[in-house]
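And then subunit A:
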Amino acid sequence: MLGYTITQWLFGVLSLMAIMFALMVVFTRNPVNSVLYLVLTFFCIAGHYLLLNAQFLAVVHIVVYAGAIMVLFLFIIMLMNLNADTEPRKHIVTRVIAGCIGGVLLFVMVGALKGAEQLQLVQGGSSQIGLVKNLGKVLFTEFLFPFEIASILLLSALVGAIMIGKREKTVEEIGN
Partner candidate 1 sequence: MLVGLLIIVPLIAGLLVFGTKGKASHQFALGFSIVEFALSLAAFFQYHHNPASSELILNCTWVESLGIHFAVGLDALSVLMVLLTTFLVPLIILSSFKNEYEKPNAFYGLILIMQMALVGVFAANDGFLFYVFWELALIPIYFICLLWGGENRGAITFKFFVYTLLGSLFMLVGLIYVYSHTGVDTGIKSWALTDLYAAGKSLDINQQSFVFWCIFLAFGIKMPIFPLHTWQPDTYVNAPTQGTMLLSGIMLKMGTFGLIKWLLPLTPLALEKWGGLAIGLSVFGIIYASCIAIVQKDYKRLIAYSSIAHVGLIAAGILSCTQQGIQGGVMQMLAHGINVVGLFLIADILLRHTGTRDIDKLGGIRSMNGNFAVLFLIIMLGSVALPLTNGFVGEFLLINGVYQYSATVAAFAGLTVILGAVYMLRSYQNIMLGERKDSAIAFGSLDGTDKLVLYIVCFAVIAFGVYPKPLNDLAEEGTKIIMQNLK
Partner candidate 2 sequence: MKGLFILSGLGILAMLAEIFKFKKVLYPLVLIGIIVAYALGFTEWNANFNIPMFSNMIRFDNVALAFSGVILATSFFWFILANDYFEKDHITDHFALVLFALVGALMLTAFSNMTTLFLGIEILSIPMYVLAASRKRDLASNEAGFKYLIMGSFASGFLLFGIALIYGATGSFDLMAIRAYISHNGSELPAFFYAGVLLVLVAMLFKVSAAPFHFWAPDVYEGSPTVITALMSTIVKTAAFAAFMRLFLVTFGGVNETWGMILSVVIALSLVVSNITAAAQQSVKRMLAYSSISHAAFMLMAILANNRGMASVSAILYYSLAYSIGSIAAFTVVYHVSKEENGSSNLEAFNGLAKRHPLMAVCMTVAMLSLAGIPVTSGFFAKYFVFSLLIGTSFNWLIILAILTSAVGVYYYFKVIIAMYFKAPAKHDGITIDSSHAVLLLLTTLITIALGLVPNFVIEIFG
């Protein structure tokens, strides 16, 4: 079709959608809608993963992001009752500047990111790296230490979240 393969078509569509949804995340006033758009973006990204033969990652992505994290966001938004268009907007000048800066950043990034053409590709080969078996092997051999130490990270996040989330028993204390 028009000289493009299916994957190329898919890439194009997914990319456009991802960018569009991402923009909607930023520009929608209703936080709930933002969350939903973000979930959609994530789905697009998951699609990309699939395109890239990272099937396991795509699943995990959906489960973790769309399933867990975004729900958490949604939950908090609901909890705080922010689901209306109540968010005060930044001054228009600020937003324009933010947009401009984003544009400039994009321009600079594009300048900075050229040169991928020189990249020497390890062409072909099996596309098996994205399989669970493969990933598991790498994760539990090469990346064993980070894997273990990530537990510390999660623990500290756990403790931190609990500590912050717990209601203060005592009245406000002055001092340090």
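Regarding selection, all candidates are chains of the complex that A comes from, given by their letters.
Operating definition for what follows: a residue touches a chain if its C-beta (ideal position, glycine included) is under 8 Å from a C-beta of that chain, and two chains touch if they have at least 3 such contacts; residues count from 1.
Keep in mind that this is a model prediction, so the values were computed, not measured.
Asks: Which touches subunit A in this complex, 1 or 2?
Replies: Spelled out: of the options 1 or 2, subunit A touches 2.
Asks: Touching candidate 2 in the complex: which residues of subunit A?
Replies: Touch list, subunit A to candidate 2: 109, 112-116, 118-119, 122, 141-146, 149-150, 152-153, 155-157, 159-164, 166, 168-176.
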